[in-house]
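Let me give you the structure first, and then I'll get to my questions.
Every protein chain but one is kept in place in this view of the complex.
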Amino acid sequence: MTLTAILIVAAALFGIGLFGALSQKSFVMLMMGLEMMLNGTLLAAVGFWAFTLEGAPKGQLLAILVMAVMAVELAIGFALVVAVYRKREADVIEGIGTMKQ
Amino acid sequence: MMTFALAFAILILVLALGIWFAAVLDGVFSRQLSGHGTVGLLAPFHASAVYLTQQRLRTEAPDQLNWFLSIAGYLSVAATGLAVVPFGPDLAVIGLDTSVVFWGACESLIVVLVFLHGWSPNAPLSLIGAYRYVAIGLPIMLPSMFVLIAVAIPAQSLDLRDIVASQETVWNVIRQPLGLPLFLLLGLSLTLRGPFDYADSDDLAGGTSAEDSGANRAGWQVARLAMLVGFSAVASAAFLGGYLGPVLPGFVWVIIKTLVVMAIVIGLSHLLVRLPVARMLGLIWKILLPISFLDLLWAGLVALA
Amino acid sequence: MNWIAKLAAKAPVPIFIARGPDAPDETDRLHLNPALTIVDTPRAASILLVAGTLPHALKMYLHRLHDQLPHPRATVFWHSSPTEPFSNAVEIAHGDDLASVLLRTRAALLGGERASDADVLPDEPANEWQGVGPHGQGGKGMMGGTPYGRPMAMTDDDIRDGLKLDAYTAEFGPFLPMLPAGMILKLTLQGDIIQDVAVVSPPYEDARKGREIRALLRLLGLPTLANRMLVENAHRDAGFKRLVTLSGVRMAIPPDLGRTHDGSDVRSRFEHLLKDPFSPQKPHLTGLDLGDLLEGREWQEAMLILNSFDNVSLRKICANTRTNADEDSSEQTSGGHENMDHSAHGGH
Partner (left out) sequence: MGRIGGTGMTDLLFYALSALAIWSGWRVFRVDSMIRATFALMVSFTSVGGIAVLMAADYIGVATVFMMAVEMMVMGLFMVMFMMNPAGLNPMQMVHQYKFSIAAGVLGFVGLATAVLLTNFPDNPLPENRDTLRDLGIELLGGSMLIFETAGVTLLATMVGAVALSSRRGRFGDSDAGAAPPGLHPGGEPAGRKVEKGGGHGGHGGHGGHQMNMEKTKQDSSDDPHKGHGNMSETEA
């Protein structure tokens, strides 16, 4: 287990997430892509902390923040999905070309 | 390695003994309360043999993989929950210094697994059970988290081993009187029992397990009892001083205390009414959650005093 | 017989009861028999017990129910005689002890002396899969279509907060343990909220003594106390009453649930039943239909409402309610409506 190996795994997770976020039509699946990218980020953050920071606690703090960001993304994302769905009955990206009304 | 093997052997013993005892105890309670029925010490074995002789039916277009995984997962989460419980000083199968958080992770996986169990058969009653369980199972975890943080405060550690050690002078059930009752309610929810049985209840003809037959049914019922054992062991470690006790060896105390908690949970499950979902949600958010804040506040004040 | 079968032969016989209108009074008291376990779902039963004669209209439901029992299984007719296609079924002769016949039948099943009942209905999808779109989907868009013989759930209006999610329509009954026997309802559900209700078949006319209070206690998560009601004069036992009160039933039943025009609600009907389980309240029911009572209620509340009425009152309410036939003619449903009933699950 080396830093390089961890970062390559993180890069793979990020790449998959990018593919998912770009290719999926549905909002919810799009959010899954974003979460997957954050998953890679989280792994990379923990990896850097464990191998290059001599265990400085700020590294762990970063990981906690990544998790908080995930929670915020998910909550606001779902709230927006519900709000858009109420108005438009649309749950796919093509359903909202405009944000008006 | 020796201590690990010893702890593992005790774990298997507690689990097997606990499952059998829970089944018998359930029979005793329902006999006492309903005024009829029989209690046989071998009845649990007979009942599970019936399921094992039966065919495992398929529903139409089920999610077979998740059906299997939910049952196997529920059983293994129960065993993992038990594995963080110390059977003696430093005698735990999983010795993590974050074992309380680890148990929290188990709790949230349980919600996922029960949902999957209701989702997989592709049938309406089990799906309703699954939805309802998520609606109740997620919020009831909040009080449980606060209660667990409260027991971590006097120990100044998130390790269940330290939490047991911190109860040398006084048990947490006395030091934090609000903790155990709240935690027991969570136990009812984790084991799908009585007032918190929103997944497998009678009004859904068995809910998530309505479509289980044969080995699946046996597995799920055994897993539910195993979960009761796992939960009771964690509760006894967090609130009743775990392995601490005079004369007898530590792991015997763990077993005794686990069985006591188990009896209380089974008794409550027969005696408490189940509220409709909306009312239960109100109860959790408006009453139980503030009480758990009080518990945490109390624990903090006691620690500062 | 292998050792598992030998162990299994020592357990009580798990039976699922399909109740006819003329089921004998002892049917309820079978709960007290230590040789039997009455299970809530056919998936857990070894023997299907047909108690009393089923009306012709319910025969089809019995066939579906039968096929949901796991092998090895048997069908036993009690106070009725086997009809086609149950040629292999056991009939309890007059004077025979039910429990011993069931035990014998189960032993024969386990030992292999008796062949397990074969399926009555063919095990195949009601319709063949018909892909329409370019990806093999059932409808022209990504939505719709009739995959495997039933329409896909489509969005429908919601009566709670207007979020138009998928609604699900299915028939429930006539043998579901939480519905009064014989009752078949066609419910449209949004999650566990009842959105729409139509009566396919009202409950039987029979007045089983004390059914309501036992059903209510079971629905409130107190099955052991419900079984206690089967013991003679349990309702006069002060200790039992204290247990029921302490369990928190008053808190559990929402106020004004299932209110009739004369002010009676589930709570008052429950209190009345607790005092006198054998003579349920007879509220004033003119003009009251199931839609008024059930729509917008979640599942457990709806079941509480249904079971708080006695069968006579329920039949009156059903008579006021839109029936399935009305709905079929009023709604423009393009085929496939009959196929909506879910042979795999809604049947029991």
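Chains: A, B and C, in written order; residue numbering restarts at 1 for each.
Please note the rule applied: a residue touches a chain if its C-beta (ideal position, glycine included) is under 8 Å from a C-beta of that chain, and two chains touch if they have at least 3 such contacts.
Because the structure is predicted, anything quoted here is derived from the model rather than measured.
Trainee: Which displayed chains does the hidden chain touch?
Mentor: A, B, C
Trainee: Kindly note down the residues of chain A that lie in touch with the hidden chain.
Mentor: 1, 3-20, 22-29, 31-33, 35-36, 39, 42-43, 46-47, 49-55, 57-58, 60-61, 63-65, 67-68, 70-72, 74-76, 78-83, 85-101
Trainee: Going by the touch rule given at the top, which residues of chain B touch the chain that is not shown?
Mentor: Its contact residues with the unshown chain are 61, 63, 65-66, 96-98, 101-102, 104-105, 108-109, 111-112, 115-116, 119, 122, 131, 134, 138, 141, 158.
Trainee: Which residues does chain C use to touch the chain missing from this display?
Mentor: 131, 133-139, 141-143, 145, 147-148, 152, 154-155, 161-163, 165-166
Simple rule for what comes next: only the chains that are shown with their structure count from here on.
Trainee: Indicate the whole-number Å distance between the mean C-alpha point of chain A and the mean C-alpha point of chain B.
Mentor: Here chain A and chain B have centroids separated by 32 Å.
Trainee: In angstrom, rounded to a whole number, how far apart do the mean CA points of chain A and chain C lie?
Mentor: 45
Trainee: List, in ascending order, every residue of chain B touching at least 2 other chains.
Mentor: Touching at least two other chains: none.
Trainee: Going by the contact rule already set, what residues in chain A reach two or more other chains?
Mentor: There are none in chain A.
Trainee: Quick one: in the complex, what on chain B touches chain C?
Mentor: Touch residues, chain B against chain C: 29-30, 33-38, 42-43, 45-47, 49-57, 59-61, 121-125, 128, 131-132, 194-195, 197, 201-206, 210-214, 217, 270-279.
Trainee: For the complex, give me every residue of chain A touching chain C.
Mentor: So the residues of chain A touching chain C come out as 82, 85-86, 89.
Trainee: In their shared complex, at which residues does chain C touch chain B?
Mentor: 4-5, 7-8, 10-12, 14, 32, 34, 37, 40-41, 43-44, 46, 68, 70-72, 110, 125, 148, 168, 170, 176-178, 189, 191-192, 218-225, 227-228, 230-231, 234, 243, 246-249, 251-252, 254, 298-301, 303-304, 342-346, 348
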